[in-house]
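Just below is one structure, and these are the notes that go with it.
A single protein chain has been omitted; all remaining protein chains appear in their positions.
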Amino acid sequence: MSSERTWKTIESGPYDYHNALHPVVKKNYGKWKYHELPRPGVLKHIAESGDVLFTVRAGTPRQDSVDLIRRICDIADTYADGYLRFTVRNNVEFMTPDEEKVELLIEALEKIGLPVGGIGPCVSNIAHTQGWLHCDIPATDASGVVKSIMDNLFEEFKNWYLPSKVRISTSCCAINCGGQADIAIVVKHTRPPRINHEVIANICELPKVVARCPVAAIRPTVVNGKPSLLVDNKKCMYCGACFGACPVMEINHPEHSKFGIWVGGKNSNARSKPALGCLVAQNLPNNPPRWPEVNEVVGRILNAYKKEGQPWERLGEWIDRVGWKHFFAATDLVFEKDMIDSYRHARTTFNQSAHVRF
Amino acid sequence: MSSERTWKTIESGPYDYHNALHPVVKKNYGKWKYHELPRPGVLKHIAESGDVLFTVRAGTPRQDSVDLIRRICDIADTYADGYLRFTVRNNVEFMTPDEEKVELLIEALEKIGLPVGGIGPCVSNIAHTQGWLHCDIPATDASGVVKSIMDNLFEEFKNWYLPSKVRISTSCCAINCGGQADIAIVVKHTRPPRINHEVIANICELPKVVARCPVAAIRPTVVNGKPSLLVDNKKCMYCGACFGACPVMEINHPEHSKFGIWVGGKNSNARSKPALGCLVAQNLPNNPPRWPEVNEVVGRILNAYKKEGQPWERLGEWIDRVGWKHFFAATDLVFEKDMIDSYRHARTTFNQSAHVRF
Amino acid sequence: MVQIKKNIGVETKSTSCGGTFLHPTPMLDELEKGPWPSFIVGIKELAERTRKPMLRGVLDQLEYSYQTKTGYWEGGLVTAYGYGSGVISRRSKIADKFPEAHEFHTLRVQPAPGLHYNTTMLRDLCDTWEKHGSGLIALHGQTGDIMLQGIEEAKVQECFDEINQAGWDLGGAGPAMRTSVSCVGPARCEHACYDTLQLHYKVMQHFAGDVHRPQYSYKFKFKFSGCPNDCTNAIFRSDLAVIGMWRDAIAMDTEAMQGWIQKNGVDFLVNTVINRCPTRVISLAEGMMVIDNANCVRCMHCINVITEALSPGRERGLAILLGGKNTLKVGAMGGTMIVPFFKMETDEDIAAFIRLSETMIEWWNDNSFDHERIGETIERVGLKQFLDGVGLDASIDMVSRPRSNPYYKSES
Partner (left out) sequence: MVQIKKNIGVETKSTSCGGTFLHPTPMLDELEKGPWPSFIVGIKELAERTRKPMLRGVLDQLEYSYQTKTGYWEGGLVTAYGYGSGVISRRSKIADKFPEAHEFHTLRVQPAPGLHYNTTMLRDLCDTWEKHGSGLIALHGQTGDIMLQGIEEAKVQECFDEINQAGWDLGGAGPAMRTSVSCVGPARCEHACYDTLQLHYKVMQHFAGDVHRPQYSYKFKFKFSGCPNDCTNAIFRSDLAVIGMWRDAIAMDTEAMQGWIQKNGVDFLVNTVINRCPTRVISLAEGMMVIDNANCVRCMHCINVITEALSPGRERGLAILLGGKNTLKVGAMGGTMIVPFFKMETDEDIAAFIRLSETMIEWWNDNSFDHERIGETIERVGLKQFLDGVGLDASIDMVSRPRSNPYYKSES
């Protein structure tokens, strides 16, 4: 701490939201009756009082500059009474009771390069993570992958071409801070960690690293007279958990850290229960700056879903209906041995029945 | 081997079935077209050739005397051309192409005390196990429990009162040789094994016993200078696996070996996939000679299913449709903490969703 | 209404007072009451007629078990010459109390496939058994054996020799290939997709040595069901479940179908068939039932209900599910779909089936711990490792969904 302090910290927790609410929101707080989707990118909420509130949603790159934020504030000041909010998927929303402002908002937003969309049956913005820009353990740059994909899915964001909304997430390591999603694009390492035996004992608490491994593949050892660790390559499944505990367990590799694609993740309770995504493509190259191979697979999946999904049916629910065999056929992806679960609850995923499609 | 041998064994495997088949069976082998259920206890199979074959099914006690078997053979000789077969649930079947014989068969069977039924939507005979009559590790007598229950369900066996067939099984220890069933009645111990340290090392291979415990609750120890075993009562969950490996790990207890009742087991692939039974009543007393408490719970379950199940819907499928909450209400059984899975795949049974009924 | 409170108490012919040979068994006598055929009545009748002390001893001990709620048999080793299994040895732990029941061994005898009999073979078996043993027979054990219950060690070999001459052989026990069962199959069932009796017969002949001389890590059971109705409970109760299967479309006799709909009505069709199809692939088109066979999972339901008009397709064979077993140690497991379709028409097909089975059993014996069923081994080492070990490709049919965790060795 270099500078002198004159201020005594107030441990206030979250920002007090009361002055951040639009007046129409305040007035009708908890008294909304229903909503309509008048057009892509726009919501219309009708309150019990009869009040109406329009919302216009636009995509952002998430890694924003103060310049962009100020531009956004300008738009909020001009068309949305000085209020705005963000969504959990890094979209920004402007609210106005005034229907005429809707068109103006859309124009203003597109003028500063922010596409309007993300509402209703479309691809919303991608939930993503830090990547090379900031994290200490990433194998790729999430923001770059996202930019490449959203360029391709630009029209999908702005229009209602899909059976239901598709949420995509991108994560730069297997920890997957981006979470479960209809389509999750996640790094998967394919080699065990490489240990720098010279420095490890200075930098890391060895027992903690040993404890972190889910398959007990790490053992204490001594190398060149110094305490170090040994990875049993037969057991190790390249998860990188140890790397999170100790930067010397280098798991990232420019060639051998790959991408896997997981589909059918779902967080909502609508219709089916929340579900985990399942692996349908693996070993896709980590290919900056545009990751064409990942893009291609995402496209195939979306195309098949677009063609066959039914209204309100989420991607995973479509697969549940048509069956995984058909999914692989329709996307021209290949079910590989590695896609058979081998972890703790693997048995519960085996087909313990004679139910089979031909 | 006491007696002198004159015969050289032929390791023939199963009995050659060719001469055990009824002539109409032989003629139409593999050429059956469809079947009808003309009345309880009777099947009518129609062959592509136009041939017709009636089957009359009757319950047996399974633990048969040669006297009973000879009587059964008499009936087969008189009415079924000298052939008969048994079912996998210990029923006996007589076949005849001659419709008139059906009534005569039924009469003859009931005359020797064998009820005709077990076909179609009824309770079939109970699959059961050895019990005190023969096994070396039982906590009860399966045959006795079965007799008590089937006395109560006699009319259920003979008539079509139920939505679909109900298979019951009874097992005299947690190993459950009786298998999964719509209603499975299985012994559950409620105390850890008691070890006779004096003799254990003479009788059992201690490392094998240690290896048998699924929760690693058994450790080698020395008692009175003799090698023995120690059970960690905190870990032990009274499964009795060790007792199967070593008769000195006495797990049976006249008071503390109880009954649990499991419902919804299903082996067929019809409609839903095969399913395991789930625990819905526990700690029922092991109460010979008539086990009234077990009988009572079985009755409650059957009554609820009878009232609410739909045609072809198996007991577990009915519960799937109405929900477990309703099942417990409809049967007046209580969901207890112990009924929450705590074993290896417990997590997969947790309600990881907001889906809930009130 | 099911009776739930009290026993009916209808008396059938009770032997409990008439006999002079037997000792009093007041608790067992309670099981002579009631309409269901009573095993106690049967044993008593047998005992009174044959006056076999062993039976009296067994009844005395059983009565004592009922009173003390405790079992009194202990295991041991009794075998037939050249065999390591097939006889379950039982000696009384309280032979001092009930000396007549000091031995009560059981011969497990393999039945004919499909549990078919003619009266001659059964009568002969009864005669031999009454001569050498107790006269008590369980038809059948849960694995399918004829259990000849109650013989002294001294008489085992002569008894076995005699029944062996009549065509019978012993079944399995211990860490061995076990006795098998097959459903009635083509003998009397229109659903059978392969010849269950023949395959059962040939396979168990092939493995006869492994049945008789335990040399596996643990038990191994085949069960043969002719279709996915699985009337032998193969999926949860055998290590290698053989389930009849077809690959093409469900066969429909349209005329019979129309007749059926006419007779039963469209409502019944919709509520009982269409609405119960697990993948909802049946639709109604101009009063007819139409199946999208690509999404039919061969569950059998529609065929079961409309047996006169629907049947499995013509391209028939079997599916192999591996690893079923009941509760011990790991909790019950169902067999996992390993081979969705295996042709089963010729002798070569049978030979190929046996070869594949052997490959799997060998892999298991090479990779298992002691007392570990093949399903447990697969769960422990991984299904992928198993497939690699036996040289099979992966197919999505083997799982209900692909993995949802990244914890695997992906090598690029």
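For clarity, chains are labelled A, B and C in written order, and residue numbers in each chain start from 1.
Throughout what follows, a residue touches a chain if its C-beta (ideal position, glycine included) is under 8 Å from a C-beta of that chain, and two chains touch if they have at least 3 such contacts.
Given the structure is predicted, the values throughout are model-derived calculations rather than measurements.
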- Message: Out of C:149, C:164 or C:327, which residue would touch the omitted chain in the full complex?
- Response: C:327
- Message: If I consider the whole complex, including the chain that's not displayed, which of B:73, B:95 or B:186 touches that chain?
- Response: B:186
- Message: Could you pull out which residues of subunit C are in touch with the chain that's been left out?
- Response: 327, 331-332, 404-407
- Task: Determine and list the subunit B residues touching the chain excluded from the picture.
- Result: 174, 176, 186, 188, 190, 214-215, 236-239, 256, 258, 260, 262, 264, 276-280, 282-283, 321-326, 328, 335-343, 346-347, 349-358
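Assume only the chains that are shown with their structure count from here on.
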- By count of C-beta pairs in contact, what is the leading chain pair? B-C
- Note on the structure: CA centroids of subunit A and subunit C: separation to the nearest Å works out as 50
- What is the distance, in whole Å, between the centres of subunit B and subunit C, each centre taken as the mean of its C-alpha atoms? 11
- Note on the structure: Note: subunit C residues in touch with at least two other chains are 228, 230, 235, 243, 278, 298-299, 334
- Of all the residues in subunit B, which ones touch at least 2 other chains? 269, 273-274, 344-345
